[in-house]
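Shown next, in structure tokens, is the structure this report addresses.
A single protein chain has been removed from this complex, and every other one stays in its place.
Should a chain be cited, it is by its letter among A, B and C, assigned in written order, with residues numbered from 1 in that chain.
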Amino acid sequence: MSVATTEPGRLERDRDFNFNWTAAGPFLALLVLLAIGFVINPDFLSATNLSNVITRSAFIAIIAVGATFVISSGGLDLSVGSMAAFITGITIMCMNMMVPNVGVWSIPAGMAIAILAGIACGLVNGVIVTVGKIEPFIATLGTMGIFRALITYMSDGGTIPIDRTLREAYRPVYFGTVAGIPLPILISLAVAALGAFILYKTKYGRQCAAAGANEDVARYSGISIIRTRTIAYVIQGACVAIAAICYVPRLGAATPTTGVLWELQVITAVVIGGTALRGGKGRIWGTVAGAVILELIANLMVLSDFVSEYLVAAVQGVIIIIAMLIQRFSK
Amino acid sequence: MSVATTEPGRLERDRDFNFNWTAAGPFLALLVLLAIGFVINPDFLSATNLSNVITRSAFIAIIAVGATFVISSGGLDLSVGSMAAFITGITIMCMNMMVPNVGVWSIPAGMAIAILAGIACGLVNGVIVTVGKIEPFIATLGTMGIFRALITYMSDGGTIPIDRTLREAYRPVYFGTVAGIPLPILISLAVAALGAFILYKTKYGRQCAAAGANEDVARYSGISIIRTRTIAYVIQGACVAIAAICYVPRLGAATPTTGVLWELQVITAVVIGGTALRGGKGRIWGTVAGAVILELIANLMVLSDFVSEYLVAAVQGVIIIIAMLIQRFSK
Amino acid sequence: ADKKVVAVSIPAADHGWTSGIVYHAQAAAKEINAAFPNVEVVVKTSPSAAAQVSALEDLSAGRKLDALVILPHTSEELTMPVKAVKEGGTFITVVDRGLNDPAIQDLYLAGDNIAVGKNTAKFLVDKLGGKGNLVVLRGIPTVIDDERIQGFKDGIAGSDLKILDIQYANWNSDDAFKLMQDYLAKYPQIDAVWANDDDMLLGVLEAIKQSSRTEIKYALGGNGMKEIIKKVIDGDAMTPVETPYPPSMIKTAIYMTVANLIGQAPIRGVVKLDAPLITKDNAAEYYFPDSPF
């Protein structure tokens, strides 16, 4: 029996200049929507309107960046909406409590508390899912109920308004601009950039994608699924906290209905953005585009007078389905 | 070239008398809940209370039987709640329209229309998911918006009450009993039995599980994924229609809020029942147990005086998580 | 040439009463747009407080609003955004659920929620001879809900009426049906039920009917739903009274706002609709069989 070495086969080191439709899809959809909007109502493209819409989409975008981690690591989080309400509540209560002593400094202190609370909430979700080995859908449906109940309890069924003296000082976090760009937009871009950096440029990002793509392979490669997925939930929690921080000045209060149904919007943004729900690959910038798309659709509905008020939800549904269809079949 | 004959003392692994904990889990949980209920409030086990609770769980159970098909075939349906509202609306409108001509016969006619509408809605979902190749979560989130908008539009934002003359004739479908057992319970048992029969005893059931367990393998085996999954959605639609039929006499009207959030309850029932969300084998009877468990928990909350009304959702969340944990670790 | 723009921002139809709001707002818009060529009334519904804030931004981003009629989803969350609109020189009319800062509104129109609770309670104290067991169903966690419960508690204060239980049923008939079934299972003796909204009362009545329990003397609601008013007119024993809280208040508010804009009839201030007890005697005044609510 015999054999020897083969010649060191030289391989073509071809880059693929193929246009990646899945990746480009959400951005194309965005362009199409902008064009349609302009046709329907030229005001649509006004700087004020666009900046309003994008600012508004910031909450969902920030939370959805976190969701991109969770989903790409193979999880799911239905609790983000009520977690946002809960964190908003905690933050406002703490700020109000501190204001007599530290005045305006209670704002940064409150923000720090918000982040800690977010991390804690994420940790709870993560541990239940990973250590408890419970289907993420059910586990986070459970914590969704828990967070929602807690905010209802904390607000005694009513609202938790932020202290009047803090209002003006806090306002700029939502309403302020830097170089003409609203602060929430900048914050969400920063969060997305950081998210993209972590997901694409760090070891953790790799591990996250591996855990979502094939749990066994990841495990056999020395990656702790528990650790990886738990961190993803913690990142999600931190993102929710950042969103909550930006949210407070917009509405000035936490209520039992804050953030209701955000989870569905968040997941929709992630999926429209091109991340597969079954895990593996995450697309942070697609997610951000997805969040903006959702807000744009809603905005278009308000600005146009074509459809009955009652049918807005239907048109949104149809547009989302069509967008996904185009994405599928343009490949 | 390699090792020789098989071992003579090869284990006889043909029969497994192992107790199947996953399968038994939901039923044990049910028993535990009943026991807790009795301790908290002996009235809990009264025939009236139990029959009320089980009757109430019938809608969710019936819809969840359909969801077991969809989920085990690898799909998901978030639209069931608004589909139920939509079908209820259509049914009532048709019955009301026919009543001047055919009188009480409009009830069976309306029921037939309900079933057809359910099948049509299921078909729409199925085709979008399979032919359109859209992630089921997003596709049915889209149709959820559409059905909800349609019922709002049909009812002009208000309610669609059933014709007075039909009320009494129709009432027994919800409030009637046969041999002392409320009709909805019997109907849901019949639906579950039929579902179990289809899922476990027919070729289609096999194909359904195969499509959910491994799409590629199923396809290579000559199973049409499109056909199989579409049929699952159609079954889901028919189940929603049956639930809608039982639901009409309960309150005698369809409103824009009928069936809100049922989808989450339905999915929870399926998962608590032991069917994996990622597809594969479905457990019809577990699903039914899951639906009853959900309703029992809610009932327990009201009957006990332990928790603040604000915290009911939290306790429900905690109980569901604990139930799942017990199921996981009792294995 | 230059039309006056009146924006109407209301919650989407999420239960019977709000669907009445939507109905009346749209009717008013249609009538006014037809009658006054120089006025344009735009109605937008929003499914949540956040969406309503967005809608306000959208409505005022493109054009200048001459007036805004708003039924805020929640008070706290809409206060600042409405203030922002006001600062653009818009006339503000607030309906029903108020804002936190009354200085923002030019006109406020609402029902009397305290009275809704109190008048119902007084009726029960009177009819039950000052003693008995009550169960209460409340709506969703909002100020309005709190006020009604507060009014009710004030109303029974000093009597021996006892509230056995208060829980949320979300102004939803279905939830109310379940909750009432459970109340019935839990309490062997219930003398009267109060649901603070008629949607819920419908569910309560179904549950009582099914239970065939006979000790319950009264099941009362509130809001003036036509089905319930009809019962009052018919002399129903279990539901002999009702309190009004008409969703048509939105229409009144829109008309008043338009009158202020173009009718040379300056209107400022607070309008509070009474919530007297509706009884068989005066029920006909509150009965509108063609309205959706």
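To be clear about the criterion, contacts are C-beta pairs under 8 Å (C-beta built on N, C-alpha and C of every residue); 3 or more make two chains touch, one makes a residue touch a chain.
One rule holds for everything that comes next: contacts and distances are computed from a predicted model.
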Report summary line: Should one name the undisplayed chain from "Na(+)/H(+) antiporter subunit B", "Cytochrome c oxidase subunit 1", "Ribose transport system ATP-binding protein" or "Nucleoside ABC transporter membrane protein" using UniProt, the answer is "Ribose transport system ATP-binding protein"
Query raised in the report: If you put the missing chain back into the full complex, which of the shown chains would it touch?
Result: A, B
Query raised in the report: From the list B:V102, B:V131 or B:V217, which touches the chain that is not on show?
Result: B:V217
Query raised in the report: Of the residues A:I223, A:C239, A:A253 or A:I321, which one touches the chain left out of the display?
Result: A:I223
Report summary line: Touching the unshown chain, chain B contributes residues 1-11, 13-16, 201-203, 205-207, 209-210, 212-214, 216-223, 276, 279-281
Query raised in the report: Which chain A residues would touch the chain omitted from the figure, given the whole complex?
Result: 1-6, 8-9, 11-16, 197, 201-203, 205-207, 209-210, 213-214, 216-224, 280
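Here, only the chains that are shown with their structure count from here on.
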Requested in this report: Return the distance between the CA-based centres of chain B and chain C, expressed in whole Å.
Outcome: 34
Report summary line: chain C residues touching 2+ other chains are 12-13, 22, 141
Query raised in the report: Which residues belonging to chain A are in contact with no fewer than two other chains?
Result: 152, 157, 310, 312-313
Report task. Could you pull out which chain B residues touch chain C in their complex? Result -> 41, 43-44, 46, 48-49, 52, 56, 152, 155-159, 161, 175, 250-253, 255-258, 298-299, 302-303, 309-310, 312
Query raised in the report: Which residues, counting only chain C, touch chain A once they are in their complex?
Result: 12-13, 22, 26, 42-45, 47-51, 53-55, 57-59, 61-63, 73-81, 100, 140-143, 145-146
Query - Parts of chain A lying in touch with chain B, wherever the complex brings them together - result: 128, 132-135, 137-139, 141-146, 148-150, 152-153, 156-157, 264, 267-268, 271-272, 276-278, 308, 310-318, 320-321, 324-325, 328
